[in-house]
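Heads up, one of the protein chains got dropped from this complex, but the rest are sitting where they should.
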Amino acid sequence: MTKHTYLLTILCFFSLIGPALAQNTLDMRFFSKLPIQHDGRIKPMESFARHLNAKLQSNPNLENQTAIYFIAEAFFDPAKFSVKPLFDVSDSKLKQTLGLNGKQPLFSLSVIIPLLQKKRSFLEKILEKNPNEWNETEKKLYDLYETASLLKSVMTSFQIFLPLKIPLPERLISELNIPASDAETYLTFKKHEERFKTYLQKQPPEQIREDVKAFLFQITAIEQNTDRQNFVRILPPEWPLNTSDEWNSPWILINTGLSGPESAAYISQWERMAAAYRDNSPAEWRQASQSALNHALEFKNIDTTKNKLNLEVTYLTLNPYFFTLIFYALTLGICLIAFMKPELPLSILGLTTLISGSLFQMIAIIMRIIILERPPVSTLFESILFVSLICVATSLIMAILRKDKTFLIFIGALLGILFYYLGAYFAKSGDTLQVLTAVLDTSFWLGTHVIIITAGYGLCAITAMVAHFYLFKCVFNDNNASYLVPLTLKLALASLLLTTVGTILGGIWADQSWGRFWGWDPKENGALLIVLWLIWAIHGKIAGQLKDLGFMACIALLNIIVALAWFGVNLLNVGLHSYGFINGIAYGLSAFCIAEIVLIAVLTYISIRKFKHEA
Amino acid sequence: MLKKIKKTAFRMARPDIMFYCLPWLMFLLVAGTIAQKEIGLYQAEKIFFSSWILWIGYAPLPGGIPTLGIIFLNLAAKFILKSRWEKKRVGTIISHFGILLLFIGAIFTALTTEEGFLLIPENETSHTIYDYHKKAFYIREENGTVYAIPFEDMKDQNHPISIDLPFKITPLSHCINCDVTTRPSSNSSHKGLAKEKQLKPAPLQNDSETNLAGVTFQISHADDDQNGTYISTEAMPSPLIITKDARRFDLRLQRKEASLPFDITLNDFVREQHPGTDMPSHYHSDITLTDGEINWQTRIDMNSPLRYRGYTIFQSSFTDNEQGQASILAVVKNTGWLFPYISSILIALGLILHLIIRLKGRYD
Partner (left out) sequence: MKLNLILLLLFTIVALGITTYLNHFSRPQILSVPQPTDQEITNFPPAPTFSFTTLDQKSYEITEFKGKIIILNFWASWCAPCVVEFPKLLELASQEPENIILIAISVDADKQNIDTFFNKMGADFQKNIHQKNVLIGWDPNKAISQDLFQTILYPETYIIGRDLTLRRKIVGADTDFSSEAFRKNLLKELH
């Protein structure tokens, strides 16, 4: 293609669709439940929308709650969507690479895509390199390219039945005897393409007028834009003899001949929604989206996912973690009051709020298990949720069994809140409710291994927390802190039990899967490190090399070991089962480790001096 | 004398040994894990974990094997000499017992494991196991005789390899990972690829399997025009052919081979994907195992290997290209694989008992 046609394509692409209005008043209840196949499973539109939203996470204007409006606009009003400032290009080097001027941080698709087109050869060069060798700007450029292409394919998915921007010239409509209503969209125009082509053939090329040329160009542009874009897979396989589970986007379905009466009917429902959206007619929109949903729920083989669609939308919109957080915060407040005024009988109240919080958390985890049909600890985010629940549950059990209730409830609530924010950090980079790759999926040993080892992390966290409190108590003149030592020892033993068994089970899984029990893989080493640390501290305590204070300091340091084994190994990005690399985690982790070491060292040092002083 | 042994054994059983060994083990573990990012898993394992001596500069420090060995001896001595079966200690003793069995299993595994992989295209039969890491220089005569020279023996020796061949091979140099560069000046003694190219040692790759091994060697006493200096790398598409008095030999550097005592035919390799993605969700190989009278049709699944005659065959990976699909099956011979199963039960049991005893102790 020449430069000229390039530009024309781009211009055409952005001028294809008519004007529109703001539509945030529409009722998205039904639309958000429409099924779509994405990332290997059928999910509700809500989930798909949030996934796309997360891709633009650096843009502060985008909230999860509005994701569904965002996607509706991309589908039904691409012209308006394309001029929305969505992309965060605040990085000055990236700006320079793209040749962007201006101070503003956010740019729209209509600005970004032409710039990316110009950088095509540069992008190709980046793609030839190993992703590990990309520098910061290259990485950002690639991310931008990926997101922009994704959004572009979302925008163009329904172009075939959205109004054409360049109308078929009036005179042709009457001359070719085309019904006026059929001149509106690509698909309806397609019915009369033959007449149009015959007309063109009859004309000498130099006599074809500009408006006809522009119209023709637009049609070619639509076909090119939509040709291979199978991202918005809203149509299930229609033919019973077709055994594939693969859903398709409208254009791919029609263009490969996989379509039929069923998809025709469903697509017309979407057309109706699109029209209602553009007219900004709430009543019609509600009706159209409801009938589209009813239609979708009649699909064959969707019975199994029907309830899951509802459940997933509920999960996403209800956000049970939020309630969890509120209850934990409440518990924390109650505990603080109880510390200050020990005479008040607040422990039962604290227990109740903590239990309520953990119930919400448990519900959230169970919902995830049902939606994803797999163990709840397969991504970093999920493992944080699970560890959090284990911590709270352990502290609850101890609080019920022991006398120092307020203290234990306090620890549980504190850990719950800390993990909530840690989880929120990881969720931001995309809690997309993913399916898993082959080796990681469907294995009894793997399932038990990850659950036990993650539960072990949870116990370690609470054990270390108790040890921290011991150190604090020692420093702040509390002479009866030593009652915490036997408790810590028992907790440490329980942690040892879970981490050891979990680690060995991991080995057994590896043995079952590829024939070697132990491969010195970072994930395995991390788990082993926790086990060794615990063994060392416990034996040191029992055999007498470590005194109470030394033992408790070692157990407090367990936090660092767990953090390294849990998050740190992801930074190494080697081995068979790392969860995946997450940017920025390195800094957070180092800061945490340094802070912990300094804190524990200072507390221990002061305690030693005090003990000496007293003796 | 006996007294001295006894004394040493009792000294060996004391817990302070472990108290000082464990931190060193943890250091090795951390260092070895971090080092993997720089030098890859295979090298890191060799240097830190399965080594006798860890060299830091010129300082010889104990490697993974002696450290683990001392801990094992310490625990074994403690278990045999000092562990009395008392009610209070039952939990501890059982878990120690479990750990000891884990160690014993590890020793058996370390001593007996042989591993490699089979690469079988669909509808083909194979019994050749390729080594993951080791290379060898193979000389195959037309009549089927095979000579294999271990890669290590291909280093500069200044004298011919002593095997019974009608011509002589004198290794000049070898590199585990080679850079193939243009030879600055060549003379008539350089043959084949060596006319234009030469091999220079390059830094090792992180992933040991991506290293390109190569050798430079001299052929003499062969048919006239073939005497000279040659280079050979793993990546060469066809073997080097040397003739002498109408005998014909194929020379090639490749992965070390071993042979299964039975044949495996891949009937079908199936890969399923999560619909609408290219993420594999499941794969398996349908095979026929042929061994004399035996002719078994069976399936090797991701998590259910085939065990036969001491070999365990796992579904490990696959390749997919224009020629079709090929399944990669890992083959492992290991006598220690059962130990971790027993150990994990014993350790779990022991620790639970110990925990119960401790918890009860509070209420006594």
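As written, the chains take the letters A and B, and residue 1 is the first residue of each chain.
Following the convention adopted for this analysis, contacts are C-beta pairs under 8 Å (C-beta built on N, C-alpha and C of every residue); 3 or more make two chains touch, one makes a residue touch a chain.
Just so it is clear, the structure is predicted and the values come from calculations on it, not from any experiment.
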### Query
Among A:E194, A:D279 or A:E373, which one is in touch with the chain left out?
A:E194
### Chain not shown: contacting residue from A:E184, A:E262, A:E284 or A:D404
A:E262
### Query
Which subunit A residues would touch the chain omitted from the figure, given the whole complex?
179, 182, 187, 190-192, 194-195, 198, 238-241, 254-264, 267, 300
### Query
What residues on subunit B make contact with the chain left out of this view?
76, 79-85, 97, 100-101, 104-105, 108, 267, 286, 289, 296-299, 304, 306-312, 335-339, 342
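The rule is short, and it goes like this: only the chains that are shown with their structure count from here on.
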#### Entry: Distance from the mean Cα position of subunit B to that of subunit A, given in whole angstrom
38
### Message
Could you list, by residue number, the parts of subunit A that touch subunit B in their complex?
### Response
37-41, 230, 233, 244-247, 435, 437-439, 441-443, 445, 486, 489-490, 493-494, 496-497, 500-501, 504-505, 507-508, 511-522, 525-526, 528-529, 532-533, 535-536, 539-540, 543, 545, 569, 572-575
### Summary
The residues of subunit B that touch subunit A in their complex are 15-16, 18-19, 22-23, 25-26, 29-30, 32-34, 36-37, 40-41, 44-45, 49, 102, 105-106, 109, 113, 115, 206, 273-277, 279-283, 302-305, 312, 314, 316, 330-332, 334, 336-337, 340-341, 343-344, 347-348, 351-352, 354-355, 358-359, 362
